[in-house]
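What follows is a single structure, and I will ask about it in a moment.
For this view, one protein chain was removed and the others were kept in their places.
Moving on to subunit A:
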Amino acid sequence: MTVTVRALMGASLLLVATGAASAQTTITVATVNNGDMIRMQRLMPDFNAKHPDIKVNWVTLEENVLRQRVTTDIASKGGQYDVLTIGNYEVPIWAKQNWLLPLDNLGADYDQADLLPQVAQSLTVNGKLYAVPFYAESSMLMYRADLLEKAGLKMPENPDWDFITEAAAKMTDKAAGVYGICLRGKAGWGENMAFLTSMNNSMGGAWFDMKWKPQFDGPEWKKTLETYLKLMSSYGPPGASSNGFNENLALFQTGKCGMWIDATVAASFLSDPKESKVADKLGFAPAPTRAGGQNHGNWLWSWNLAIPASSAKADAAKTFVAWATSPAYAKLVAEKEGIANVPPGTRTSLYQNEAYLKAAPFAPMTLKAIQSADTQHPSEKEVPYTGGQFVAIPEFQAIGTSVGQQFSAALAGKANADQALAASQALTSREMTRAGYPK
């Protein structure tokens, strides 16, 4: 036997030996960069101590890149990821494609019944849970209590759009750089269309009728868009057509906005005195309805953990998912990072915890907003889809973004409301016909 062959044999023996010594399973978690996820990465020593046999690799990507990346991998069964961070828009669509594993038996101390029913329902298909919520949010009205008082107004229990218009007019002081209302204007299905779809729900409107015919030619969308354009052009900040969540957050934090209707999670950013100049001047109210209406828009969004059917390490992945969304994890965050930083919107028990309610003054309104969201009946009209601030069909991303561009252009003054609505009606009809609706 030559020396080379002997050396090679020795080397391969060594390799086998090291392989046997570390029976560690490595799982890859794909996620987005948000505060709660970063916090979880800091708390990983707890998971490593409890499960030394599982090693977790993180892949953090921009939201849209993540979506594209994960879709390619699942559709082609690449098996690159074992745990995915996805929204409640994807969960029902992907579950129906058999792309996700159902999640049951997450352990005795997982307490599945404690998950907020509205949130759990949006992740359930045919009675099975296909993802577990990591944090959830609805929408609400955040306002400057000091400016409202100065304007001589009092926030009603259920504000309507007429009140919002009146308050916006009175709170606006352009000379002082204060704008009565800040709303999303940046085009995108998850940007301005999340807000406008929700607002249209509150006006009694819908995206489609039971025959999947788009409704942009109806009176509700006209009322929605005209109210929105009037509010924003008269009392909104300049350049609003490029403002999304983050831009409005910065404007509100620096005292430039009187009111802001957006995701409930914004309240925790606004209440942080380290980041926000207006932390002690805040008021919270339900998202507006039309006069006499009951529907607050049915906005419900959650970031969830799911396991793709292509994962070869589903058991280890399940262990991780259960750890990250368990009541024990909430306790861990409370201990290490402060109770106000527990991921919101997923568990009933959190909202019964006195310490949390004290640390997070916006918690009752957040809970109320989430509880009033009905993802199974987003519109007051009978509709063939589920959703809320989105329509849960695969085509919605593309259509929603195209319509969002029309509305954003109208906000920028490049078209009027009627033109934007007509264009939206035409493009949505075309895309829906092409996609073969009604199915």
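The working rule: a contact is a pair of C-beta atoms (placed from the backbone, for glycine too) under 8 Å apart; a residue touches a chain by one contact, two chains touch by 3 or more; residues count from 1.
What we mean here is this: contacts and distances are computed from a predicted model.
Participant: Could you tell me which of "Mannitol ABC transporter permease", "Multisubunit potassium/proton antiporter PhaC subunit", "Pyruvate dehydrogenase E1 component subunit alpha" or "Regulator of SigK" is the UniProt name of the chain missing from the displayed complex?
Facilitator: Not shown, but named in UniProt as "Mannitol ABC transporter permease".
Participant: Quick one: which of A:Q80, A:T124, A:S234 or A:T401 touches the chain that's been left out?
Facilitator: A:Q80
Participant: Consider the whole complex, including the chain that is not shown, and state which of A:F269, A:W299 or A:Y329 touches that chain.
Facilitator: If we include the chain that is not displayed, A:F269 is the one touching it.
Participant: Of A:Q24, A:N57 or A:Q376, which one is in contact with the hidden chain?
Facilitator: If we include the chain that is not displayed, A:N57 is the one touching it.
Participant: Can you name the residues of subunit A that touch the chain not displayed here?
Facilitator: Listed in rising order, the touching residues are 28, 30, 32-35, 38, 41, 57-63, 65, 68-69, 72-73, 75-81, 190, 237, 239, 245-247, 249-251, 253-254, 256, 263, 265-266, 269, 275.
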